[in-house]
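Below you will find the structure I want to go over with you.
Missing here is one protein chain; the remaining ones are kept as they sit in the complex.
By written order: A and B. Residues from 1 in each chain.
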Amino acid sequence: MAEFLQFLISGLTVGAVYALVALGFTLIYNASGVVNFAQGEFVMLGGMVTVFASAAGAPLPLAALIAIVAAVIIGLLLHRLAIEPARGASAVTLIIITIGASILLRGLAAIVFDKQFHKLPAFTGETPIDILGAAVQPQSFWVLGGTAVVVVALYAFLEHTILGKAVLATAANRLAARLVGINTTTIMALAFGGSAAIGAVAGILVTPITLTNYDVGTLLALKGFAAAMLGGMGNPLGAVVGGLLLGLLEAFGAGYLSSTYKDAFAFLVILFVLFAAPQGLFGRRVVERV
Amino acid sequence: MGALLNQRFLTLVVLAAVIAVLPLLFPSSYYFRVASLVWVAALAAIGLNILMGQAGQVSLGHAAFFGIGAYAVAIGPTHLGIPSWAALLIGAVLSAVLAYLVGRPILRLKGHYLAIATLGLGVLVALVISTESGWTGGPDGMPVERLTLFGWRVSGSYTWYWVTGALLLIGTWIALNLDETPTGRAFRALHDSEVAAQVVGVDVARFKLQAFVIAAVYASLAGSALAFMNGFINPDQAGFLHSVELVTIVVLGGLGSVVGSIVGAAVLITLPQALTVFHEYEHLLLGLIIIVSMIFMRNGIVPSLSALLLRRARS
């Protein structure tokens, strides 16, 4: 029971990070149709900038804020300099551009920072809390709570503000949104900025548990992408559920089956899900019109 | 028809001439090595281009087959006592079988779903390679025994230049052959409109699968060649970044253009070699090159250039 609970909580914690990455994917995908493989680099930036800002003497909250702002600026630049000029290019071309951006950001981080692993102190101490025999890192609660806050805030923004509704409208039909006077370029910039902020938050929250270096983004992006697919591309709720599911799968798979193949479970499951339900778990089945 | 035949013939002649003449310009064996790397990458890219450019199906995990080919010639002789040349064939057959088995369900998917499924396949193969260290040497890689053909030990960058050059020539010939056949037309037809291809009787699933298997075999042979040439292999060759590199070569050179794949390989392989002077900045520059070339050459170098030349010729 204690073991089960241990896996459950560690799975949810990792899953929460995947969920945030997947949410970032979904936000950009909905606003622009772009699958942003540089999403993992936002997480990396969140962690790395916080580490180096606090090493330079900034208190943790300030360092975190600096990291989020830095990530947002990078996100906006990515949109302005790499995505906007390639408007109208094919999906594959856009994917390659974001992969190029991800390689570039990684190279940049290796130069500006370094190639070492870095750790942040846990926000509220490192003494494990005992829950029914499972030893839980306090930081896990920060990750889960932080994720919940982000999800709720994003939901409120999308459903209850004019700007949020404009994002939803753009996601539903870009042309129609432009026709009713929504500046879709601004919406896309907003999506890149927002998605960068979400990624950075994930990086800040999880770095005390998993460490960070210039290279952590790739695998995170792949798994976030997998989570977004699992939930059905373009569905924010699906992204969150997909992320949590993926985290749980990994934790239980590593715990009960094989820890060396921990990273394989995510992709095995993705393959099986896609074989059975080619539109993801919560994706809409579309009838092709001819 | 005669014109088409000539164009195909001309491409092969020019390529053969380039392969034959280049060595005259090479000041050191290092250049032979870099050129061989280009030929190998081009071979894999030409295969992938049949899948992506002709049949219109993306694969973000193609390095998996490259890796299978590479590790087949590493593991076969070392652990199983299989002769190197047989291991090369076994690798190609294994790649074809894997592509055939997973291709059917995977190729039902479209767009981003196809991208993630192929990506997943690639990551899984790479994970197995780097985890099963008893067989593969794990993340550190493993040495590869030299290829011996009829008592001839194939080694040295000069020799491998000619071997890989010949392989590329054969690969180019086959890819060009395919273009003007019922199979090649079926590929291009399903790329443009699956539903229209179906109603004239094209078994879309079967032809997608054929393209996938062909591309897998090309990648596998290229992987084997690289492993022999380097005498060493590591899991990066099967990894996600290598898959991305292959896709970038194809798109950068020009989707559907055989010559484009060779040009794309030349650009993407030689640029980082030229940039090793800025070793620190290698990744940064590679990323930058990818972004800039995709923005300004989104139709690929060869199609963009030939369109430009055509316009010049007209005016």
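By definition in this document, a contact is a pair of C-beta atoms (placed from the backbone, for glycine too) under 8 Å apart; a residue touches a chain by one contact, two chains touch by 3 or more.
The rule is simple: contacts and distances are computed from a predicted model.
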Would you kindly match the missing chain to its UniProt protein name, picking from "ABC-type oligopeptide transport system ATPase subunit", "Cytochrome P460", "ABC transporter ATP-binding protein" or "Na+/H+ antiporter subunit E"?
"ABC transporter ATP-binding protein"
Which residue of B:Leu80, B:Leu149 or B:Val195 touches the chain not shown here:
B:Val195
Per the whole complex, from B:Gln210, B:Ser224, B:Ser261 or B:Asn299 the residue touching the absent chain is B:Gln210
Can you list where subunit B touches the absent chain?
1, 174, 177-178, 180-186, 188-189, 191-193, 195-204, 210, 214, 256
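We take it that only the chains that are shown with their structure count from here on.
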Where the centres are mean C-alpha positions, what is the separation of subunit A from subunit B, in Å?
32
Which residues, counting only subunit A, touch subunit B once they are in their complex?
35, 82, 85-86, 89-93, 95-97, 99-108, 110-111, 218, 222, 225-226, 229, 233, 260-261, 263-264, 267-268, 270-271, 274-275, 278-280, 288, 290
Going by the contact rule set out above, which residues of subunit B touch subunit A in the complex?
52, 58, 60, 102, 105-106, 108-113, 115-117, 119-121, 123-124, 127-128, 131, 195, 240-241, 244, 247-248, 251, 280-291, 294-295, 298
